[in-house]
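Removed: one protein chain of the complex. Kept in place: all other protein chains.
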Amino acid sequence: MSVQVRDLTKVYQVPVKQPGLLSTLRSVFHREYREVRAVDRVSFNVEPGERVGFLGPNGAGKTTTLKMLSGLLHPTSGEVRIEGRRPQDRSVDFLKSITLVMGQKQQLIWDLPASDSFELNRALFDIPRQVYRERLDELTALLGLDEFTDQPVRNLSLGQRMRCELAAALLHRPGTLFLDEPTIGLDVEVQAQVRQFIDAYNRNTGATVLLTSHDMEDVAHIAERILLIDHGVVRFDGSLGELQRRFGPGRLLTVKVGRTTEAQEHLLTGVLGMSAGAAASWSKTVAPDEVNAVLTRLLQDLPSAEVSVGEPPLREVLTRAFGEARERREEGA
Amino acid sequence: MIRCMRLVPALVRFSTARVMAYRAEMVIWILSASLPLVMLALWNAVAAEGPIAGMGQGEMARYFAATLLVNQLTGVWIVWQLNYEIRTGLLSTQLLRPVHPLWHNAVWMMTALPIRALVMLPILGALLAWRPDLWVRPDPLMLPVFALSVAMAWALAFLVQATFAILSFWLDQSIGLFGVWYSGWALLSGYVAPLALFPDWAQRPLRFSPFRAMLGLPVELLGGFVSPREVGLDLAVQAGWVLGALVLVRVLWRRGLRHYGAYGA
Partner (left out) sequence: MVGALARVSLLIAMQYRSDFVFNGLTGLLRTAALVGPLLLVFQHRETVSGWTGPEATLVMALFLLLSSMTGALMEPNLGAVVEHIRRGTLDLVLLKPADAQLLVSLSRVEPSRLWDLPAALLLGGWALAQMPAPSPWGVIGAIIAVLSGLAAMYGLWLLAICTSFYFVQVDNLRFLLMSASEAGRWPLSLFSGWLRVVLLVAVPVGVVTTLPAELLRGRGSWEMVATAVAVGTGFLVVSRLAWRRALASYTSASS
């Protein structure tokens, strides 16, 4: 087992402060605290080489969980083991076996070339020179790094900087990768490159990948297993397909027609309620038990149409999943 | 510990690159610490009518030339650096590396020392040209003693600043608190006036204070103002302060990290 998490809980004490000068003065001597349960008895195991995505709205506890797994935050209660080690002990062996990439924080020094930071990490992580050379060459090829690693980091574009961050974070070839919003702010092209890279790294080294992201595409591309977290609780744990089946609003029907008559258009938009998309295509998400009826109707009236059935966008699935979770919570309350 | 020492060469290489990247700022910083020259002008005018507490114009010039140099050799900025890293959460990226962040910073700030000393040379040269009588042949035995004392003063300055920086784990105003400490230090360390000029009743407490251990003692050693009989006790007191500060920093750091881990990284 690569990652074991049992009953992991994190409770923050947040100081409560009333506005006004008097209460400010009072708060110097006596502070009132409110408890915020960021993560609530979360349990899961991850096998070596698995790619797991944490999904959830802002403030769901994704990042808190990731920071506990990487040893930055101490759990209020519960247990974490990463390859048998306790993260919060921050032993040298543990630190050498993991990496955490935060899309919004950087380890590279702003005014120095990235290559200097690479060289520093080589020493800090005790990487033999020969091995370091090979890995750097490999990462350079995979990430498309080039001479920009010799420019001060402040002069790099966000995409270049993020690619350098990834290289710096993976030089010591960690067996467990924690990625916190790794593609935030990047343009589409670089996002795709980063995803492909993580994919390749996972396949080449067999590393375990745990990822949080707002970006559904990230999750769909990188993660084979999804943990849905909301209000600190795991709402779902399973594959992407299961998630679609469980929460998905149905199947996505797409119809492509060469040329349509007015009557046919009326059928598509008026009767079936489909919305027109690009290049003479119409689509609609249809509930599972209605799929057959709609398909039959389409084949009858539009025999020339090209009909495909697919999964609805992940975004839609999630909106429904969190909506359901909220309803359940409100019922419970 | 052994691991820490083994990492030093790599940290030095990296830190030197960092110092060189900031060299222009560094020079401005160094030049900003010119207060000893202002104080020299003042005390030089005071001593014009005759020596006070045994110090004439030559001694004053020697004293403040030494202050200028020692102040540079003990210059650190860990309180701002660490406070910044804690406030912005950048400390997290430091904590994920298998090296103690304080150690990393200590090596960085040490590698800035050569450039600091270098910038001082022309200023000291100009002082010597202005007042040749500030020069006295140093006692060769005192030089290693001075080196030891400067090293301890540097360590104490680093540890004291680190202490205030670690308070940022709990307090928003740690930099302000450090400002208060700094004002006390400026007055009582010998930075603005030789400690010999203070009234008699203050002499004993000043001699054994941490402020003198941070600046005054090495300055007086370099200027030849300490009688050899007293050196042993003075160095022992200084070493005591360094050890005490080291223990304090270790304890606070561990507790601070636990707090950081409990409240947000």
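Order as written gives the chain letters A and B; numbering starts at 1 within each chain.
Throughout what follows, contacts are C-beta pairs under 8 Å (C-beta built on N, C-alpha and C of every residue); 3 or more make two chains touch, one makes a residue touch a chain.
None of these values were measured; they are calculated from a predicted model.
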Task: Touch with the omitted chain, as defined above, among B:Ala24, B:Ala129 or B:Ala236 - done: B:Ala24
Open item on the list: Among B:Met20, B:Ala45 or B:Leu141, exactly one should touch the missing chain; which is it?
Closed with: B:Ala45
Task: Residues from subunit B at the interface with the omitted partner, ascending - done: 24-25, 28-29, 31-35, 38-39, 41-42, 44-46, 48-49, 52-53, 172-173, 176-177, 179-180, 183-184, 186-187, 192-193, 197-199
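Simple rule for what comes next: only the chains that are shown with their structure count from here on.
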Open item on the list: Using mean CA coordinates as chain centres, what's the gap between subunit A and subunit B in Å?
Closed with: 47
Open item on the list: If we count contacts the way the header does, which residues on subunit B are in touch with subunit A in the complex?
Closed with: 3, 7, 9-11, 13-14, 17-18, 21-22, 89-90, 92-99, 258, 260-265
Open item on the list: Going by the contact rule set out above, which residues of subunit A touch subunit B in the complex?
Closed with: 12-13, 67, 70-74, 76, 88, 90, 92, 95-96, 98-100, 102, 105-107, 109, 111-112, 116-117, 119-125, 152
